[in-house]
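Here the complex is missing a single protein chain, while all its other protein chains stay put.
Our next item is chain A:
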Amino acid sequence: MVHFSSEEKSVINGLWGKVNVEETGGETLGRLLVVYPWTQRFFDSFGNLSSPSAIMGNPKVKAHGKKVLTAFGEAIKNLDNLKVTFAKLSELHCDKLHVDPENFRLLGNVLVIVLATHFGKEFTPDVQAAWQKLVSGVAIALAHKYH
């Protein structure tokens, strides 16, 4: 189970307070679909995903990205309890959505890169390390109920 020091919690919360969830969510999901095109397999109903600009501008991608990142926000409120927090979502991703957990790792790393573009120098190696721990914890929690 991932354990966060009070320093790491402070780093994570400090950055999260400045994140525009809607924009960052859309950007993150969009980049996942651009950089790893095979992830588009889950989004046949999303319409035009034919080019990077189509993907990044796609309203369904933006809306879904916002949903996904809002769920991340829940993680941040429950850093000591990720597995319980994501139990229902884990079941959903396994039983209904049939998502390979490798995709959670890919998305987490894309989020880290998006944060780096937004925060630049402020996204120091130590800040990144705390966030890598978070995205890894979320990925593990989301895979926890798989069977």
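Keep in mind that, in the parts below, contacts are C-beta pairs under 8 Å (C-beta built on N, C-alpha and C of every residue); 3 or more make two chains touch, one makes a residue touch a chain; residues count from 1.
Assume contacts and distances are computed from a predicted model.
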For the chain not present in this complex, what protein name does its UniProt entry give, out of "Hexaprenyldihydroxybenzoate methyltransferase, mitochondrial", "Hemoglobin subunit zeta", "6-phosphofructo-2-kinase domain-containing protein" or "Aryl hydrocarbon receptor nuclear translocator-like 2"? "Hemoglobin subunit zeta"
Quick one: say which of A:Phe4, A:Phe46 or A:Phe123 touches the chain that got left out. A:Phe123
In the full complex, which of A:Thr24, A:Thr39 or A:Asn109 touches the chain missing from this view? A:Asn109
What residues on chain A make contact with the chain left out of this view? 30-31, 34-35, 52, 55-56, 109, 112-114, 116-121, 123, 125-126, 128-129, 132
